[in-house]
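In this view, the complex is presented without one of its protein chains, the others remaining in place.
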Amino acid sequence: MKKLKIRTSKRNDFVDITKDIEKLIPSNFTGICYLFSTHTTGALTINENADPDVLLDINKHLNKLIPKNQDYFHHFEGNSDSHIKSSLMGFSEIVPIENSKLSLGIWQSIYFCEFDGPRDRSVLVQFIKENC
Amino acid sequence: MKKLKIRTSKRNDFVDITKDIEKLIPSNFTGICYLFSTHTTGALTINENADPDVLLDINKHLNKLIPKNQDYFHHFEGNSDSHIKSSLMGFSEIVPIENSKLSLGIWQSIYFCEFDGPRDRSVLVQFIKENC
Partner (left out) sequence: MKKLKIRTSKRNDFVDITKDIEKLIPSNFTGICYLFSTHTTGALTINENADPDVLLDINKHLNKLIPKNQDYFHHFEGNSDSHIKSSLMGFSEIVPIENSKLSLGIWQSIYFCEFDGPRDRSVLVQFIKENC
């Protein structure tokens, strides 16, 4: 199992980790790459890597749907919004790999989603060979 | 790795791909089937296959939560809603398989979620044997 270290710089942020994952792929490998965020306020997703407005728009709309403060939020740390966003985005991603290359679509990158930064974050990375 | 081709017919659409996946399952196989959408405006989910109103209701409510237009959407293609919906639904599904049959619940089907169609779409399919 490998571990990727990520330093985020804002409260809400999407960090492209595609190139970092690529460096970890074993040679002559076909199978899946499994990524896991070991946090409860930081998640993983895949989305567009061309126009940076896509990620900004996603961020703005998530903030609208899940505002930082609600009368009925009682969690003492004041970051219930970060926990909700993370569960909705999900803590793991799996990406297929063929001949040691990520089989991502042409517009896809893999992002760590920071919802309560800036912080030091970790993503666990495992590779599992296709076997049939 | 196998590839499933899907032609969607509306801007927002749920296409049941369960039977197409079943045809790809190897014989004498127990393990997992891993599905990956190679797009940023088309996702995957699982949901009910009995009353078609379930999928229509999901679609209507997603459209309410994530409308096509917002003052603060700046992505030049005008489909930020499609990107947001896709990240929330997720780009992969994994389904257990026992003795070459999908271990889906009685009401479950696997759907490709089109959020910016109609388009030609692809889903990558991998099978990984249970090994312990």
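Chains here go by letter, A and B, matching the order in which they are written, and residues are numbered from 1 within each.
One rule holds in what follows: a contact is a pair of C-beta atoms (placed from the backbone, for glycine too) under 8 Å apart; a residue touches a chain by one contact, two chains touch by 3 or more.
Treat the numbers as computed from the prediction; the structure is a model and nothing was measured.
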(request) Looking beyond the chains shown, say which of B:6, B:21 or B:89 touches the absent one. (result) B:89
(message) Please output the residues of subunit A touching the missing chain, sorted low to high.
(response) 1, 26, 29, 31, 34, 36-40, 65-66, 70, 72-77, 80, 83-84, 86-88, 90-92, 94, 122, 124, 126-129, 131
(message) Tell me which stretches of subunit B touch the chain missing from the display.
(response) 30-32, 45-48, 51, 53-54, 56-58, 60-62, 64-65, 88-90, 93-96, 98, 103-105, 107-108, 128-132
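In this section, only the chains that are shown with their structure count from here on.
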(request) Using just the Cα atoms, superpose subunit A onto subunit B and tell me the rotation angle to the nearest 5°. (result) 120
(message) Report the inter-centroid distance (CA atoms only) between subunit A and subunit B in whole Å.
(response) 19
